[in-house]
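Note that one protein chain of the assembly has been removed; the remaining protein chains are unaltered in position.
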């Protein structure tokens, strides 16, 4: 006999805490202190249906994996569960209105457009999770800005009737030199989650990198692939190496063609925009006193298993447990690229984790411009495949990276935004726009295939200058009378 | 017997599509799929009078050239054609009011002023076509900004009572070192189109370059010239070289004194401002699905004939079919200037197509500063005439270009704006303002003729620095309390 | 028999001026011309109770020290003193409302947040005193901005499970490499004054530097320390060296572990924001005519005793009167660091006094980057401890300073703001946030203790560039039509 809502509603305290997820009840009383996101968020749903909050940030197998079967209380008769009358906040009402007035997909002409639409129609907390960066978000913004410091020296009078911008990454032929990089919690943006990206990647023949912290399970994402579609795996290394080993070998068996080990996140970053979005105004908790709050946004909650002890010594072990090419994701200085080559991995991603980890880390593209001349001097430029991610928004960004020596670039947030705003058609259009831009700009730079892209086609002299203007002359500027355009006649 | 409106109105579908242009009817049913601008825009006028939309973007001989005579249905009795009651949009009503309050011509004191007025009084789509640039419009803005990085080192105590700023370009004596460069679709700004510029050029004794994509026909523009007025020809090379040959030899016969082959546009650029201006809110077309829309603004529509296969190999052929001096328009790096000299052409225009093609292409003036020292080192500085266009707004910009070694500069948009706002008097005043500024600034820099302009008169140390500031410290700046000026007494 | 309010009220003029402070009456008639803050401010309270104005800017022993006993008139019966009905200004009423709506402490996620809250809830004059800087406040803002010019070159794959960021300063082991630097007039922000900072410093095991110009007396602050808590002393040198000697030797006897002699303030700076905040609109004083007003804000008022004659010659004398380590606070160029080492002091603070003295003085962090290579070349880098203060807001700022060779950093204003907004819990949370940031960022830069921090981990190429952009192109920018995001559908 199924459980009733009334029964469950009794267990609504720290002493006895039951919750409903997807029509089943669970006793999480003992689990409360272990919950990576803190007990507070669970207690909010004690005795109630938590599905809506639970869904996007837990892969489907979470309860099976982490909660003892004895605590699975069984099916609930959902008709007996009282529906909470949620009063919509004014912000939420405004959001619903914005959704109604959403621009149609054809109005998006570039990747930034999807972000602009997504900002208006996504839930506040979801937007905060996707869009936030570390500390002052300087690095996050620098990532795209860095591309603006690179200018072209295009060739003319080259036959560019046929332009071929296919390339090969880790042995896979792709239509265009980008891949969908790993980003966490896809269901915050779309109820289907990461598989939406899988399908779009298939359509445009690009590689998808599967995130460790996906909302979908790893197998769901692999299953969504079709035919000979290639996927890679992004790995946060677990403190328990046996778990890591199991995950890696499972991925290899399922056919993953690359293992991207994240090396820039021994601890997941503080993202204040995300933290601030979690804050709710329900009562003062000044008495909480001297300890800082644990509810530090989604990022921290889901990442407690990551091993801060991961080091160069672990690389041989990885090489011993898998035949997949190993790529270090998050390399940030020349010395470490050299060490990566010496340790025999197949690639590196020059990346600062989308500006979500260490603020004032330099952009991947800047590091690339520093790395390649050193490698070329040693004749090592072909001993490894170098990727760059962070801030890629235009085909010109891709071309710049390839001119400087990258094999390809990773793109993350823009596809999340396209998916959040328009679902798969959004991601599809985003990719198509990149292809359109790519064809045009390959022509305009005077290259008919990616092998012709080379450093003489770019001017990077402004790239490594991290400077700020002298602080503004407030008084001087406020007394200056700016010049104006001709004045219209007065209205009658 | 003339056709009646009623009759034509029946052919209002994709199956049978007739349109009226300038009082004559045409059957364009079969032409629909071939229309460079896409069938959609024609179908909007199926069974109706399309003259107003057709006029500015098609040269007068278009229908004769491209539509088989059998499809020319003959004269229409326009009295029988129903006038469409166009309801004016609120934007259009506001524009009409702005036109009524337009500043008078004498209020324009510099070239930017015409742009400010034109922005208010031009039709939205026309403004979008003229004012748009590639991608993020970084290069478009950089073009003028680049001049702001060049500063003067003026000489004093030079007798500048008489200032002579005439010069010679490709053998033609002109009053001031600029020419009217080629810009497309003049009738978007003024019903008479490019001939307005022809007349103003005559008055001020400067050269006009005739655009391939003019609204007026080539011959109309040539016919508008008076006396010994000199004109040049800008050429987009057609995939069909026979057409190109016919055009070039016709121009030479008509007396053109220079052939400017555009080399920076194997494909016309994406200009999102232009594309966005075309978007109309009539119904959702989400169902359009995965293909990007073809209606990519005026630029794409009118340029499908351009040959992306044009290459250095074609140059000897051009030299074989004409005796006109050949100038490559759109050269963007030193290596290509050298190659141009080696291939025996008479000139180059250092240009990025007004920032309308490849975003992050450098400004012509920056390329010039890079080119000339290399040429001088080889002693080649006089083997070719070098022009610069893009971003010229002030006489000081012209002087800077000449100091750095240019023979003259091309000016495009400012004259379009002057023409769009005030017709020929506008263009006339714009040119006169440049002459006034030129006289004054020649004096102030201490030179009495253009031969005295030389690199020691400018400081270009900031010119090649393409950098951006560190992203702003949002929190830091928002907590800073700016200094303020003395506070007024309170109002009583 | 106590004095009555009525009696005192008679002495309300320059000829006979009595005031009440903390329930006692004083005859300050003769003292008026000597008052460092000018007579005007006292006369405002002639015949009245001045406690509220007096309290925050005078240490408790001031009247005993500076006013002859004969002028101490004795206890006042406060019931007989008329309470002034202060009509609250609209600004004050708004401030009170802001206090009611103050964010709770947990909403502060970084040090800037405290400043934002404090700005809203502090009294205008108190805020002006704390937040103001010299002249145009360029240096004040540069101090933090300078850190933004330093970028990281983080290491990866280093075992950072355990991160230890304790260090030693002048022999004292501290939990984290910052100290609470000396700032004046703590009671402007909190009725308890500097002892609040003492307690927080104890809790987080960091050193507090006691300011000469504290609102609390020196002994009160020493008394507030617990156990083996370490404090240092900041010293403005008095023109009367005997007073200075007494102060220094008293401090040593009380257990101070460091003597920080301020060397960047022979005269306290003009801070216009502070001066302007003092201005009250009560009647025009245009007649005051040609002399500038003496009421130049709190800073000038309290600092008239400082000796502008202090010079290198005085250093041996200090070394003769105390065994405390001597540190020069406010050193600003390499030459003076070298001279400091040669004169045998134990440390220097590279500082510009929080931007409150000489505008256009460079930031301490920039001077540090210039100093250390010179010292290393001489092998002198360990002959002295180098501290930096000014603009430190993030743990990354601390890490940058340590990478460049500092032993630790001083933090002042942020703790004042935290204290002013939230009292001790505010300071506590501020310190805890720094520790949280520190732990994370040590990991992310790939260092498990502070000894590993070194110059190769930072990129300082932009640091010494003090440049401004070319003044803005007002006309050009105003005629540019910025790109826009997709437009929403019209509201119905």
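Read from first to last, the chains carry the letters A, B and C; within each, the first residue is number 1.
Criterion: contacts are C-beta pairs under 8 Å (C-beta built on N, C-alpha and C of every residue); 3 or more make two chains touch, one makes a residue touch a chain.
Computed from a prediction, not measured in an experiment: that's the story for all the values here.
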**Prompt:** For the chain left off this view, which of C:269, C:390, C:408 or C:425 is in contact with it?
**Reply:** C:269
**Request:** Extract the touching residues of subunit A with respect to the undisplayed chain.
**Result:** 110, 112-113, 115-116, 119, 127, 131, 136-137, 141, 144-145, 148-149, 272-273, 276, 279, 281, 393, 462, 470, 473, 475-476, 478-481, 483-484, 486-487, 489-490
**Message:** For subunit B, which positions touch the chain that isn't shown here?
**Reply:** 104-107, 109-110, 136-138, 141-142, 145, 148-161, 203, 394, 396, 400, 425, 428-429, 432-433, 436-437, 439-441, 443-445, 459, 461-462, 465-469, 474-475, 478-479, 485-491
**Where the missing chain touches subunit C, by residue** = 98, 100-103, 107-109, 112-113, 116-117, 120, 135-136, 138, 263-267, 269-270, 272, 275-276, 279, 284-286, 288-293, 307-312, 314-315, 328, 330-333, 335-336, 357-362, 464-471, 473-476, 482-485
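Definition applied: only the chains that are shown with their structure count from here on.
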**Message:** Sharing more than half its contact pairs with A-B, counted by residue number, which one of A-C or B-C qualifies?
**Reply:** A-C
**Request:** Select the chain whose centre, defined as the mean of its C-alpha atoms, is least distant from the mean of all protein C-alpha atoms.
**Result:** A
**Prompt:** Through what angle, to the nearest 5 degrees, does subunit A rotate to match subunit B on its C-alpha atoms?
**Reply:** 90
**Request:** Report, in whole Å, the distance between the mean C-alpha point of subunit B and the mean C-alpha point of subunit C.
**Result:** 59
**Request:** Would you mind pulling out the distance in Å between where the CA atoms of subunit A average out and where those of subunit C do?
**Result:** 41
**Item:** Overlap residues in subunit C, where contacts from two or more other chains coincide
**Value:** 110, 136-137, 141, 145, 148-149, 462, 475, 478-479, 486-487, 489-490
